[in-house]
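First up is the structure itself, then whatever we jot down about it.
Here the complex is missing one protein chain, while the rest keep their positions.
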Amino acid sequence: MIDTQEPQACLEIKGLDVGYYKDLNILQDLNIKARRNQITAILGANGVGKSTALKAVFGFLRPNAGEILLEGENIIDIPTHEKILKGLAYIPQQPGVFKDMTVEENLQLGGWTFRRDKQQVRDKVEANYERFPVLKEKRKQITGELSGGQQRMVEIGRTLMAEPKMLLIDEPTAGLSKMLAQEVYAMLSDLTTRDNLTILIVDQEIRQALKIADYVYVLELGRNKFEGPAKDFDDLEKAFWVG
Amino acid sequence: MSRQHTPQLAGLVLIAFFAVFPFVYSANDYPYIMHLLITGFFYAILASSWSMLAGYAGQFSFGHMGFTGIGAYTTALFCHYIYLSPEATNLCTEYAIGDQFLIFVNPIGVTSSTLSQDCLRQALSAWDGSVQVTAMPVWLGIILGTVMGGVFGLLIGLLVLPLRAAYLALFTLGFSEILRAAISAEIAITRGQAGIELPYLFDQGITLFGRHFDKTDKLPPYFVMFFLLLTCLGILAWLAKSKFGLFVRALREDQDAAAALGVNTTRYKVLVFVITSMMAAAAGAVMAHYVRIITPNNLMILQMSLVVAMAVIGGVENFVAAAIGAIIIEFTLELLRNSFEVGDIVIDMTIWRLVIFGVLLMITLRFSRNGIISPIINHFLRGHVAKETVAKRGAAAESAGGSS
Amino acid sequence: MEFPNIFWGVIGWMIFWAVVGSVITRRLYLHKDLDTSNAAFVGSMLGAAMGPIGLAALWLKTPELTNRLLVWPAVGAVTLIAAAFAFADPSNNCVANGSFVASQISNGIILGIIYGFMALGLTLIFSILGIVSFAHGEFYMIGGMVAYFVTTVWFPGIYPIVGILAACLVTFALGAAFERMFLTPMYDGKIERPVEYGILVTFGLAFTLQYFIQATVGANPVKARRFFDFPRLRLPTAEDPWLIKTSRGNMELFDTISISNPRFVAAVACVLVLLALLYFLHRTWTGKALRAVSLDREAAAIAGINPDRMNMLAFALGGMIAALAGSLLVQAFSWLPQVGAIPAMRSFVIVVLGGLGSLPGAFLGGIIVGLVEATGTGCVPDAQKAASYIPAYGMIVLTLTLLLRPTGLFGRRFSGGAHGKF
Amino acid sequence: AALAAKCPIKIGGLAPLSAPGAVGGGEAMRDAMLFAERDINAAGGVLGCDVKVVIADTEGLPEKASAIMEKLITQDGVVAVGGAYHSSVGVASKDVANNRKIPVVFAETWNDTITGDKQKYIFRIAPLSSWASATLWKAALLVPNIKKVAILTENTDYGIPAAEETTRGLKSGGVEAVTFGVDIGTQDYSGIVERIKAGKPDYIIVLATGEAGYNFAQQAADAGIGPQDIPFQAGQVALESKAWWENVPDGNMAFVQRIGTPVNLWNKKALKLNEDYKAKTGKGAIESYALEAYDSISILAQAINEAESTDGAKIVEALENISHEGTLGRIYFPYGTKKDPSADGKGDEWWHQWPDPAMTMIQYQKEGQNSTESPIVWPDAYKTGPAIYVKK
Partner (left out) sequence: MIDLVVTGLTKRFGGLHVLKGVSFEIHGPELIGLIGPNGAGKTTLTNILDGAIKPNSGTVYLNGERIDQLQSFEVARAGLGRTFQVTRSFRRMTVLENLLVPALALGHGHNRAEVDEKAMEVLEFLTLEHLRNEYAQSLSGGQQKLLELGRLLMLDADVIILDEPFAGVHPSLMEIIYRYIERVNEAGKAIILISHQMDSIFALCKRLLVLNYGDLIADGTPDTVKNDPTVIEAYLGADDDEQGATNGDQAAS
């Protein structure tokens, strides 16, 4: 899946400064490029600002400086709820399923943007049940009653409903059993090849991430530290977990 | 330097102004203006104590007016039903205390034709003037009312301990509603909506500044209410400055963090209820003796909303601002009473003034959340802080690089 | 009351064991490493219902506190109070007069439905915006006023439904406009204490609306004409015995329960609208989006739902529900600018009782309050005071509930969204 | 100094114009008092000056009332005060006026205590509560086979004493009465109605004012114990016929107590006022408290003229000697400083009290009937038609 020639960037973060408080920038001059149809991983110790970067891209935080380009268009001023219309999707670190609603309702809400087309919504929900057969059995269950892993599936499924071109995903397998985690990773690779999705993944499971990623960024305290194709990182593994 | 002291100075000027006002003002409407001031002081006590409760301690209670009712009704019932007599009536419930008898008059309700069932009256007419019965001293009633306010404050404070913001507001609202319903319903004792009458604050009049004032004169109650206000403000100021103020604000900001730093949050939460309730009760008791009649309507949500609005418009996080706001609003609402005509259309301000008031409340909240008075005070008190910070920042910037 | 000692004796006994039960059960469950969230409630109810025997059984077995254990002891306690009352006051209408009891219960339920419906609007607003709307009663009042003016003053003889729709429309627009103008600053996190801000600013709205209506409409009671007449019915036959008899303005069931037309129409309409509302919330896209926002704002935004738009919708809808209740009741009650205060108070009690933010809680809370009020009004022996205390009955139940379960009866299972934050 | 008064001469008019006061009543009184001002000025004013009636909102709150009285006297400079609706307002404000030596003629404050302490400057043309209740129970005792009466009363200073007096009166006639108190503002009476129904009363008396009076009557009618089912005496608000028929479509056969002379005996003044009032307010007929309010102002105007002074003491003197042709009839005050009520063996409450405001009982016998056209069924002196006692 690794192309030989440099693929065009789908999402590009340029010189981003972001913070939660007015004069403390968690991220400083961050530069990241997510290449089309590839998986780009962002790695780094806890608290370096990986999730913050994704939140900023998706509009939950307003950057103090820098640009965020999606297909060359600056998306900083697009409100969060319209990002999905641009083909940008996000799965946050804290699970964000609607716990009091059924699995099916959750999935349906993923199709909010094309809700007028009922047939399409139905088809996509079915497609998701194919992707996650467990969910089909539990379609009428309240999502809050599912296990953490299954909730994660619901969330991924819901996000894929809108058929984004670009997916931001934050620690997709945190709290999942190893088996499930493997499946999720397999699915993510699958998505890039089969569904032509571009993925920007933040992860702590370094080994797994390196296995599926094409390109890797390593952050340290809100700044770029290393970057390079995943295959170059084999020996640097140990450097990651101590930041 | 002087800027920082401007508010204090202004405060002193204001106090001096109110202290001499009754002596220098002599226009025709003197009693009316005095009355407005007394009422203004009354609301100022309520608004400032409520701002301590809601603004400082974050306990957003809607039951504050209930406590004024408790204070007022305690003293009213006390003065209404209890007497001292040198001789036994043998009709009323009575207890010998030394050579006197403590007489509890039986409640006779509101009907005038039941007056004959009043045991004390019967006894008095039997004695035919040979025995002098003494009424209870008003000050004792006021003190009792205050204490009772504290007791109820303690109960409510304990009851609402686990409640969060919205629950607290709704629960306290309900509390004052129950109180109102009970007072309205227990007519035999409280005389319900007919209202219970109270003796004058100074039934025999009083001699002040070498002058005798009749019981109906406005000056003595003016100064009583004024000193009560000053006392309350004094206590509040002292509390706010002392560790109490620090602790209640800390618990407003973050209860767990305050507890982790050794603050007994339960105690201070209850204490702030007790103290502010006592202030409300004291104000209610004095006011009741001044107005000389108290009805359950005083506990209506409308009255509470007035206090809340006054505190909010003044500035709920500064009790002085809340107090000033109360006095200003009391006057504004009175001034707005005057209807006027635009061409043929009579604008009846008796009603429109409250519409205006509601709009003012919303606009203040929307655009100046700290109220109208408190930003002015803060401008003087805290204006220098920014300058100071900026000045020192340059020097400190290097060592505290992160803050750049 | 003939034997007050029996009654108060039993009550005293129940209170004693309820206190013992709540305190010790909680300690015990904590100590035994079990879930304690319902321990106080179950302990107190079991203590009240079955005294030391029930408590001993509970303490020995310490079972998991399922819903069954939550409900049955509570029912038992209520039954015991009722029994004690029956013994103490055998000649009371509530004990001796079956048809009276039936009518009181049906009255309580009908009123409860209407109360619950109103409270639903309040709780809807709370679950999505996280604020308690103090202007709820004023929306109710305006709903009635609009319906009155449309059906009786401006277009007499028009279909009543037009008036109701007009009321909905007006209040919906009003709610939406208010939300845009005054509530939006709450969402950007700039307001330190949004709960209090919400209370105060809606309070200002209430003030403004009430006096605005008084200034423009005046203070004479008005009332809309009856929306529909009942057809004359006598079932099963024209001869007695019959089950249902109706006249134009009244319906009588089983020769005992009589329900007035406006009240019946209002309750039926409330139930219908409630069903429609449930359909809306659970079956339509917008409804699902509303619920989604109330559960998790950020996730909803990620899915493409505009949370700000949903806030506006929720506030407008909540106000509209109150107005709908008002427009239905303006044919039953006389209408004044101050008319909203009492139902608003009632709604507050109900939503706290049911658990702020819980839709089923609001509705069941409404019925509970309706029944409690009916019981109080009907059974308290002193006729003069029984009705005077109506505002207090619900509060007493509420106080007890809050002492035992600070989150109300139906605290949300999976708290999230605004409900989780405040 | 008699004619040196500043023009215009101001007279205060108390009325509740915002909640929690009874705003409906207040607005009626305000309108009537403004008519009084118009009529006095049209007739040449007072002491050569125009009269200005300064309307003041009491909000129905006693503590506001004393403030308002204070304001009227000291800021607006009124020389006398009329109006007032709530008794508690009267009780709270009378001392202020008395101390400032400003005469007050209270219009609709029934509570006996207002004149009971014999204050020099306090007059009243409203009926005494204890006495008004007598008409209630006396009329009730005429109901055939009456054994049990249910009284619905608002728990206010008006309702409770009236209920108690009525109960006592009924008991003296051997009739049992049960009183149901309700909080003002209550909208739903279904529980109470059921309870009253279960008690199977022979007669129902409503002593609730405001919307409560309408709500209860209609809800009772819905439940089968309305005016068409058993003899039913509605509250004062039923006199406002237009509102009555709008709010209580099933209000036929209701009895209502009226204060003031029956319409057929109305003088020209009353008739004219009624017409003007109807035209201005769109109501069916003028309420008795509006008439009282009107008279309270015009009697003061006459007293000032007769005293030839705006001095309080002189006005009081004039009032004590006055004979005023008002809309309610001839108004005079037999007891006062000249003659103590005890001289006639009467209680203190008769001090400065108009002794004979007429009290009648009317009955709506046709649907949509105007209260002024309904037959007077009691007392015999005014009777224009027989009462119809419905029976199930």
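Just so it is clear, A, B, C and D label the chains in written order, and each chain counts residues from 1 on its own.
Just so it is clear, contacts are C-beta pairs under 8 Å (C-beta built on N, C-alpha and C of every residue); 3 or more make two chains touch, one makes a residue touch a chain.
As the structure is a prediction and not an experimental result, all values here were calculated from the model.
Considering the full assembly, B:A258 is the residue among B:A165, B:A258, B:M278 or B:I377 that touches the omitted chain. By the touch rule set out above, chain C reaches the unshown chain at residues 30-31, 33, 35, 192.
Across the interface with the omitted chain, chain B contributes residues 242-243, 246-247, 249-250, 253-254, 256-266, 317, 382, 385, 388-389, 392-393, 395-396, 399-403.
Quick note on the criterion: only the chains that are shown with their structure count from here on.
One inter-chain figure worth recording: chain B and chain C are separated by 33 Å, centre to centre, where each centre is the mean of the chain's CA atoms.
Computed from the mean C-alpha positions, the centre of chain C lies at a distance of 39 Å from the centre of chain D. Put simply, the C-alpha centre of chain A and that of chain D have 77 angstrom between them. For chain A, the set of residues touching two or more other chains is empty. Touching of two or more other chains is recorded for residues 210-211, 214, 341, 384-385, 388, 390-391 of chain C. Residue ranges of chain B in contact with chain D, taken from their complex: 28-33, 35-36, 39, 109-114, 181, 184-185, 187, 191-195, 197, 216, 287, 291-295, 297-298, 300, 302, 334, 337, 348, 350-351, 354. Contacts from chain C toward chain B in the complex involve residues 126, 131-132, 181-182, 185, 191, 193, 195-197, 199-201, 203-212, 214-215, 341, 345, 348-349, 351-352, 356, 384-385, 388-392, 395-396, 398-399, 402-403, 406, 422. Contacts from chain D toward chain B in the complex involve residues 17-20, 55, 57, 60-63, 66-67, 70-71, 73-75, 77, 87-88, 91-92, 95-96, 99-100, 111-113, 116, 129-130, 154-157, 160-161, 164-165, 168, 181, 183-184, 349.
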